[in-house]
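Showing chain A:
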Amino acid sequence: MIKRETLLKEMNEHKRTIKIATWKTFKRNKISFLSSLVILGVGALSVLGIFYTPYDPYKPSFSEALMPPSLMHPLGTDWLGRDILSRIIAGGKYTLGLAFVAIVIGATIGTFLGLASGYYLGLIGATIQRITEVFLILPTLIMATLFAAILGTGLLSTLLAVAIPIIPVYAKLVHSATLRVRNEDYIEAAKLLKKSGPYIMFNHILPNILHIIIVQTTYYMGTGILTVSALGFLGLGVPSPTPEWGTIVGDAKGYIFSYPYVVFIPGILIAIVVVAFNILGDGLREALDPKLRRLL
Partner candidate 1 sequence: MKLLEVEDLSVEYHLPQGKVKAVDEVSLTIDKGEVVGVVGESGSGKSTLAHAVIRLVRPPGKIVGGRVLFNGQDLLKLNDEDIRKIRGKEISMIFQDPSSYLNPVYPVGFQIAEVYEAHNNTNMKKLNGEVVSLLKKVRITDSEVRVGSYPYELSGGMKQRILIAMAIALKPKLLIADEPTSALDTTIQAEILSLLNELKEEYGLSILFISHDIGVVSKIADRMIVMYAGKVVEEGPVRRIVEEPLHPYTKALVLATKTARKKKLFSIPGTPPDMFNLPKGCTFYPRCPYAKETCKEWNYKMIRDHEGGVACAIYENTGSS
Partner candidate 2 sequence: MMLEAIINRILQALITFVGVILLVFFLVRVLPGDPARLIAGFEARPEDVQNLRHLLGLDKPLYLQFVDYMFSLLRLDLGVSYQKGGPVINEILARLPYTAELAIVAEAIAVGAGVLLGITAGLKPRSFAGYLVSILGIIGSSFPSFLIGLFLMWVFAVQLHLLPAFGAGSIQQLILPALTLALLLTGNIARLVKSSVMESFSTNHVTTAMAKGLPDDKIIFRHILKPALSPVVTIIGIQFGSLMGGAVITETIFGWPGIGRLMVDSIFSRDFMLLQGIVVVFAVIFLVVMISVDILQNIIDPRCKMG
């Protein structure tokens, strides 16, 4: 007879082994690892930007307008004499932070909805599904633009404008994942034990679809960043003079003929971070896919 304690100990050992194997597989993929470092690096810079920037990103200084890169101003100054490097450091927290919060909110709500509609297949499920489909007709950017139109510009508005269109995306994703998992034996067992719906959803279904959610979220971080900056670029997102990277480019585009730095540097930075997230997503997908993972 196997003792309960021994069984539990073996289960925990097994979980630990899986965690180690996952981490090892992930580390093995050097590019993924590099990408996560890039993200951490840019993230750290943005956090720094909360407390300190070399110059005041908002204060104009007309005498110093449109200066090319120099020792004093490594990236030069913009048309109002503001140090571009400082603006970019200061702006990171808006572009990255807003995207992050928006995706997390959207993912959380969407996951709840997806779990519910996938588990309770009846009227509730069908209704949620219908509504989700309605929201998914229009592409993310256009939905975000619509919400930005309604909510106006500003931090909270942009946050909501990006978060809300993401909700149905997750709802659909989690819904299909739940459908695939709900017929497994351990769910049947839990039902027989008269466990409640929410208990089953969170303790049995969710852990088994978590790897899908994590991987998709990594990809959608990139989407979030692109959407936040696209709104900023159009003038519908975080408003000037706040140095959100998309907003900077939108304001600067008129100067492309004479002064391309302001136009391209924020854009390139965005590209680098999004590429890093996509590569990271690929790496995580390999590491977390139970079928692809090799236990050491």
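We adopt the following convention: a contact is a pair of C-beta atoms (placed from the backbone, for glycine too) under 8 Å apart; a residue touches a chain by one contact, two chains touch by 3 or more; residues count from 1.
The candidate set was assembled so that all candidates are chains of the complex that A comes from, given by their letters.
Everything numeric here is computed off the predicted structure, so don't read it as measured data.
Of 1 or 2, just one candidate touches chain A in this complex, namely 2.
Residues 130-131, 133-135, 137-142, 145-150, 222, 226, 229-230, 233-236, 246, 249-250, 253, 256-257, 260, 263-264, 267-268, 270-271, 274-275, 277-278 of chain A are the ones that touch candidate 2 when the two sit in their complex.
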